[in-house]
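Read through the structure below, which is laid out as structure tokens, and then see the notes.
Only one protein chain is missing from this complex, and each of the others stays in its spot.
The block that comes next holds subunit A.
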Amino acid sequence: MSFPLLTVVAAVPAAGAVATAALPAARRTAAKWLALLVSVVTFALALVVAFRFDPGSKSPYQFTESHAWISDFGVRYALGVDGIAVALIALTTLLIPFIILAGWHDADPLEEAAPNRRWRPTQGFFALILAVEAMVVISFEATDVFVFYLFFEAMLIPMYFLIGGFGDRAGGEDEDGAARRRSNAAVKFLLYNLAGGLIMLAAVIGLYAVTADQLGSGTFSLQQIVEARAAGRLHIGTGTERLLFLGFFFAFAVKAPLWPLHTWLPGAMGESTSPVAVLITAVVDKVGTFAMLRFCLQLFPEASSWATPVILVLALISVLYGALLAVAQRDIKRLIAYASISHFGFIILGIFAMTSQGQGGATLYMVNHGISTAALMLVAGFLISRRGSRLIADYGGVQKVAPILAGTFLIGGLATLSLPGLAPFVSEFLVLVGTFSRYPVIGIIATLGIVLAALYVLVLYQRTMTGPVKPQVSGLPDLRVRELVVVAPLIALLLFLGVYPKPLTDLVNPAVDHTLSVVDKKDPKPTVQVDAVPGGGRHGHAVREQDVEAAK
């Protein structure tokens, strides 16, 4: 039996979570270092997976593991990764060390708090982050619908405690009110996602009933179901398939989040600390969009095609609505949250455009959005922790006081508005091209989202960083070494992937082609030859400059 590499990638953070949680209250610093060490080791393991992964291989999944687990339910502990999963596992494991570093002091107990031997918030904070990491990694790896569902749902619990239990202390005088808002946001997060998950549970059970009915024994194996469908042994009735698809899609759309199921996100991101906000939007939410690609499309290809028009319109609304609301926000973190909703709209647009550029672009988008949002949100978090306020109006002229902070914030912001040369541009461009080639009208309208992105990012920068220095801002220190260590690699990565995304596209494209072949969609004949690697950036360039103009 080969070495269970995928299990190990998930098991290391899980074991790390237990070990971190077990440290006594006084060993806070040790807990932090342990968590950091574990997350770095996990990243190293993920890199091993990424480098040993063979994109050209014929089999759709690699490093597969399969063990009997609950045979009564037809459940096997089956793992395997395709290029998309490898990219997202790499992203997740990459971001966690930065999240831990950025949140280094977020969970320190308040100084005035009475010492309590049993209450160990710091250990809890880092243990929960590692637990989320383990569950997210397993959900990316699972090729068994049931295993995926287990961890997809289970990760809500540590997330819930992270959101509800730790705030950024930027509520000002009203700390009690902040705690109440925080716990409300956590409950809202949990209820939305739990409701989505439970509806998915009904669909999961329905899927089992269908397979048990037609294949003799029920199964949750993605590959088996896909093969049985291709071979004509499994035929899901049209009505049933649509219902099952809706059950699955609902859960993923809540998680992603897609308009109109997005309303939990701004609260959850706004009230939690910024590392946790990054964890939500850059890591956990990706499971939703990833699952659309892996499960919705492959399990229910016909229903996916059937639902495409509605989903595209919803995604389009997400793009515009998120961007418009971002423009109107007064709170920095909520602004970034709405921007994320807009970006998730693009990702879903790319997935359901059913073209290889669209889906490849959507996968790249997931990775790039993770990195760029992490950079922006973490710098915003550093800024907020200095001033103790999340309101844009409380800032002004920061770039004179803390130029490095302002500079990194600008780069993060420019990445968010998909400036050419930075990584998100490539993916956004691909998504738009992919959408345009099949649905030109929707593609054109979606471009408006970019215009608005330029507006909200640049206005945010202008109001907080430029202008006269506000008195409360004047004493702000610039980025510390720890903070630079967090931000610099992310920015370097944004630049690198912006000019040379080939490693990522090479990894992702075969998997996307496989998905499309399952869905039985061929790319429409392109009128303009578009290379997956930008050099074709010229096409977007003109549009982009107009956008910047428009923003001004």
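Assume a contact is a pair of C-beta atoms (placed from the backbone, for glycine too) under 8 Å apart; a residue touches a chain by one contact, two chains touch by 3 or more; residues count from 1.
Convention: contacts and distances are computed from a predicted model.
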{"item": "Among \"Cell division and transport-associated protein TolA\", \"NADH-quinone oxidoreductase subunit N\", \"Xanthine dehydrogenase family protein subunit M\" or \"Sugar ABC transporter permease\", the UniProt name of the subunit that does not appear here", "value": "\"NADH-quinone oxidoreductase subunit N\""}
{"item": "Omitted-chain contact residue, chosen from A:65, A:82 or A:153", "value": "A:153"}
{"item": "Hidden-chain contact residue, picked from the options A:33, A:73, A:306 or A:500", "value": "A:73"}
{"item": "Absent-chain contact - pick from A:205, A:228, A:459 or A:485", "value": "A:205"}
{"item": "Of A:195, A:391 or A:488, the residue in touch with the unshown chain", "value": "A:195"}
{"item": "Absent chain, residues of subunit A that touch it", "value": "68-73, 116, 118-120, 149-151, 153-154, 156-157, 160-161, 164-165, 176, 179, 182-183, 186-187, 190-191, 194-195, 198-199, 201-202, 205-206, 208-209, 212-213, 218"}
